[in-house]
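For this view, one protein chain was removed and the others were kept in their places.
Lettered A, B and C in written order, each chain numbered from 1.
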Amino acid sequence: MDITLTKEADSLRSTALAFAQHALTHDRIRALEGSDGGFEPDVWRDMATMGWSGCVFPLEMGGAGLGLFELALIVEACGQAALPSPMFASVVEAGMLLLESGVERHRAAWVPRIAAGDAILTTAVFEPGNAELETVATTATPLPGGYRIDGTKTFVRDAATARAIVTLARCPDSPDGLALLLVPSGLRGVRRQRLSSSGGEALWEVAFDGVSVPATALVTEPGQALAALDRLLARGACLKAAELVGIGQAALDLTVAYAKTRVQFERPLGSFQAVQHHCATMYRDLRVCRLLMWEAAARLAAGQPAQREVAMAKAKTSDAIPALTRTAHQIHGAIAYYRDYPLELYYTRAVAAAAAYGNATYHRRALAHLLAHDLDTFRGDIHHGLPVRPR
Amino acid sequence: MDITLTKEADSLRSTALAFAQHALTHDRIRALEGSDGGFEPDVWRDMATMGWSGCVFPLEMGGAGLGLFELALIVEACGQAALPSPMFASVVEAGMLLLESGVERHRAAWVPRIAAGDAILTTAVFEPGNAELETVATTATPLPGGYRIDGTKTFVRDAATARAIVTLARCPDSPDGLALLLVPSGLRGVRRQRLSSSGGEALWEVAFDGVSVPATALVTEPGQALAALDRLLARGACLKAAELVGIGQAALDLTVAYAKTRVQFERPLGSFQAVQHHCATMYRDLRVCRLLMWEAAARLAAGQPAQREVAMAKAKTSDAIPALTRTAHQIHGAIAYYRDYPLELYYTRAVAAAAAYGNATYHRRALAHLLAHDLDTFRGDIHHGLPVRPR
Amino acid sequence: MDFDLTADEHAFRDEVCAFLTAELTEAVWRTERDPDEQGQWRREFTKAFRRKLGAAGYIGMGWPAAYGGGGKSRVYQTIFAEEMEYHRAPGLDRSITYVPNALLAFGTDAQKAEFLPRIARGELSWFVGYSEPEAGSDLANLKARAVPDGSDFVVTGQKAFSSEAHMAEYCWLAARTGPVSPKHRGISMFIVDMQSPGIRIDRYPTLAGWTHHAVYFDAVRVPDAHLVGEIDRGWSVIMGAIDFERAALAAPGLVAFQLDRLLAHAREQGRLDDPVLGDQLARLATEAEGARLMSYWIASLHAHGEMPQFETSMAVLCKRETARLFDAAGLEMLGAFAPLRAGSPGACFDGDIEAEYRDHLYFQFAAGGFDITRNVIAHRGLGLPR
Partner (left out) sequence: MDFDLTADEHAFRDEVCAFLTAELTEAVWRTERDPDEQGQWRREFTKAFRRKLGAAGYIGMGWPAAYGGGGKSRVYQTIFAEEMEYHRAPGLDRSITYVPNALLAFGTDAQKAEFLPRIARGELSWFVGYSEPEAGSDLANLKARAVPDGSDFVVTGQKAFSSEAHMAEYCWLAARTGPVSPKHRGISMFIVDMQSPGIRIDRYPTLAGWTHHAVYFDAVRVPDAHLVGEIDRGWSVIMGAIDFERAALAAPGLVAFQLDRLLAHAREQGRLDDPVLGDQLARLATEAEGARLMSYWIASLHAHGEMPQFETSMAVLCKRETARLFDAAGLEMLGAFAPLRAGSPGACFDGDIEAEYRDHLYFQFAAGGFDITRNVIAHRGLGLPR
């Protein structure tokens, strides 16, 4: 047991944060929010040069050979800086999916380009009115030599800049009834509409209207889509938790800095006990969030089962970090109510990250499901074995 | 709409509180907690003389002709003073049950004696392991000219001092399958065991082992037991909410008084902003509890449907008042951790009153049931009619 | 003690509800909204609507008959405010709640005669010039100065967080006329014509989407006759009028609307029988009922001639904390779709829940806010020492 960052990890985090915090001005970040791309290509190139886009990929594919835990630290740093990039779409979603579950053809073709930052890919999983994945309505109908894809996907990240979209569809050819297909985004019949959304991500609704792809578009071996999807969802939830931790840290830092300098009633705001107690609670909650997120990320990185830990991390961060940003605003007062004060960046990003990959209610339902059906997993690795002393 | 106490009601409340707060010393209250009777007979006689035991009964039965709302004010005052009495068992439970639902024979025989404080009656409704009334296991088996009662009841108030116990049992003779029977507590086969319980009430488990009663023991007309029971449960929940409001007021008063005088770090404790904010929250919550309780009591008193209001009042008080007593202790610190400080009286009574007649979870389930099956009632009398503007 | 509306009150409520339903048609909702404005109604529409409120007799309801008032009790005013909030109607703000009541309490006869009839007709919008960049919660710290010069005062300074300044005919201004210490002394109140030379208004976008204003006064001349109350004694006007604002803020229509919206959503989704959601809606409905009762309790006290003070602050706190519970719970209930904004595919209620989650942030710090209000309750309500 050793819950501390290694020197290397700590150094990675510091480097990432220093870069992320200086990459863009707040004005530029705000300006990017409405744009089609949603990020600054030059900054993404720099991130690739520093090895972040390749961080989690093997050396032989041009990556840095690090793991999911290090990726979480980078995502946290980007969250803390409110820095937009296609990291989530291209690396966390599509890139890692291809790395872990992709057939050799696609892995070899795309992972090195994703790692190098040369190509951006994304995924299309969720559907309108059906965000909880209970059913998938998009279909991949077998045609001679390929498939025809019909359906509408939503919450597709960076669809305007992605070369291709790894798309989930029902498919009768596969034993699990599902297929993940790589759809070049310029194909005829692929249409996209920008979602207007809280936070800084460029999210899209993407409609596939009789889109034809060849049989080689299949990303995973038959019957492997569901497993790949499970891993994608766990990874996405964990890394959104990491982003939330970064958001919370930024909101707390802004608040403490403001409380130390703002004077009201002839005293620094931060000398009022109510403000102190709010800040202490924020700090305590943030620490708990960070530890839960670290645990989930470390288990995923080690390939251990992490259903429980991911659900706990995402449930807790999705509740606590938006609450923390509300308290941050309460302490700031009117000054932070204006768009030119950076706190609002975190306020809105907390809403978006809390809702992405399952909000707190969703993940508590997942935990309750474990409780009902798999008590040992619910209780975790370190437990003492029920029943307790029968008294 | 007029949410203020009438002069008469306000005066009744003041009188009741003044009496209740001076009737017994705290030491005496503590000493009574373990005793079989659980209350001071002299004090109960005084309460009867002042008309409290008769408050809610009609003039022609020796009562004061007031209503349930006034009774709630008296129960609140007794809660605020931690004053034990058989008011709940004899008046709220058995007396009002007989008044509202009893056959003439029993009503005429018992209500005047209950009103005068000459006789104490109680009810036996709940059963061990089965506190939520989903099923009743106690049986009233028809015999020639009467019934044989078998079963065990729990949470029977004041069983040691009650002359008779109005007992709920399954009974094949009744259209609703239930009967309420008046069982003299001295009958052969009636055995009682004191529950050791948080708070000041004398609660008992009462076993009926082949107890024979005549056919005239039936308290209600056939088929009326369930309706009588529904009213009893609503009344009990509302008046436990009233008791909780009294408990909360006492805990807040003790805390504010202590915070004004206790000096720490060369300042009155109450000058610390954290203490001020705790107290303000207690006060706010207490006011909400009182208004919800008033509303429930006023509706019950007027004979209006009050499912929603009673459930809200009991759910909120059962959550908020125990929490308030915890905060009261947090502010007091070590001094109130000792038994000789009166705060513990309220701490333990809050637990007992919150659990009696359905705790917060129970009443929220009742509200959720309304939500699912009777949305209009869930929303309350004053609502604007769903759906809201469709935008 | 009566928790039901009387027949008269019920009729009044139905009348207001019918008025608002008739005025705020679907077409109006389509054409008159403006995301740049606080409250999100076009400013011309707000001004026109306020005139309609005046014509319908809803503005002076509680004033003495001598000033054209209807002499209706606070219960009616609360019913009116509840309906206005529930229907999210424009125009019920400081211009008709705060300023006329402050004028009635502290104005000269001439000032009353000059302004009250026009306010009653809904003709005037007011900007309340209190806050400054360095004077928020600590209002007495304000620095704007008014210097006597002949029969005028000359005002110079800057006001911040200035709601409706861009559409106001007049400003209800606090400025320093006397010494800086003790800070609460030396403040005076003025009525300033917003057409006066020397006034400049800047716009600042808020995170809620709408535009707020800052107002700069550069040697603006205000006649003596528009000094309200005694010179250097403006603090007592500010303090004495606080309750007028609070009482309006405590109206429970917002949380009633928030509850009904979530219920409508749950019903539409067939989730009224979801146990976890049911438990949460039970909690929220209970809090909403508490907030409603608090509001009518304050109204009842006023109707009995009592003068609730910290109790009104408590009612505002209760209403606003409850509204914030609804804001967060609403997002949670929308799940993955919570962040979607107006016009976006997939947005529920046109993104209103997320928009309000941002907008209502000011509940937590403005007009006292959650922390300062707790101070007030502790000091004035419980007598705890400073």
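As a working rule, contacts are C-beta pairs under 8 Å (C-beta built on N, C-alpha and C of every residue); 3 or more make two chains touch, one makes a residue touch a chain.
Note that this is a predicted model, so its numbers are computed, not measured.
Across the entire complex, contacts from the unshown chain go to A, B, C.
In the complete complex, the residue from B:R235, B:R299 or B:H329 that touches the missing chain is B:H329. Of the candidate positions A:R299, A:H332 or A:R349, contact with the unshown chain belongs to A:R299.
Summary of contacts with the chain left out: across A:V275, A:L343 or A:A356, the touching residue is A:V275. Residues of chain C in touch with the missing chain: 274-276, 279.
Take chain B: the residues that touch the chain left off the picture are 126, 128-129, 131-132, 154-155, 193, 195-199, 205, 264-265, 272, 274-275, 322-323, 326, 329-330, 332-340, 344, 347-348, 351-352, 354-356, 358-362, 364-365. Although one chain is not shown, part of chain A still touches it, namely residues 1-6, 9, 69, 256, 259-260, 268, 270-271, 273, 275-277, 279-281, 283-284, 287-288, 291-292, 294-295, 298-299, 309, 311-312, 315-316, 364-365, 367-369, 371-372, 375, 378-384, 386-389, 391.
By our rule, only the chains that are shown with their structure count from here on.
Of all chains displayed, C has the C-alpha centre closest to the centre of the whole protein C-alpha set.
Taking each chain's centre as the average of its CA atoms, chain A and chain C sit 40 Å apart.
Multi-chain contact residues of chain B, defined as those touching 2 or more other chains: 273, 277. Shared interface positions of chain C, defined as residues touching 2 or more other chains, are 371, 374.
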